[in-house]
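Got a structure for you, questions after.
Every protein chain of the complex appears in place save one, which is left out.
The block that comes next holds subunit A.
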Amino acid sequence: MSGPANPISSLFRRSKKLDIDCFINVWTLRDHTKRKAFEATEAQRQALRYLVRNTTLPARTRVMAQLELTQMHAYTRPTQIKNRCTMGTKGRGILRDFKMSRYAFRMNALAGNLPGVKKASW
């Protein structure tokens, strides 16, 4: 992780060109940036995690790997990623299958925009 022009550092900035097509907000953009950063560094993270968990390796190696892992950019962490509503960027009460908040889901379901979704009644 050294050198004059670190190619990874550009990952943590929002892309200049808008590449997503849903409700756009700074939260959505930030979350999308985090997702891309995680995708790009996932292999490296997993390699480091392997080194850390392998008890047959010398302790120094494992500690070094742990350090490198903790010093990686926050955006490369999967825990930073948050499922947000794609229709209004709400962060809570998201139905994973529809990528929508419960209210947006209700509105779309009642309007018949979601194939196969029907209001239960018995």
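Just a few scattered comments:
The rule is short, and it goes like this: a contact is a pair of C-beta atoms (placed from the backbone, for glycine too) under 8 Å apart; a residue touches a chain by one contact, two chains touch by 3 or more; residues count from 1.
Basically, contacts and distances are computed from a predicted model.
Going by its UniProt record, the hidden chain of the complex is named "Small ribosomal subunit protein mS33" among "Origin recognition complex subunit 2", "Acyl carrier protein", "Small ribosomal subunit protein mS33" or "Ubiquitin-activating enzyme E1-like".
By the touch criterion stated above, the residues of subunit A touching the omitted chain are 18-22, 28, 31-32, 35-36, 38-40, 42-43, 46, 49-56, 78, 81, 83, 86, 99.
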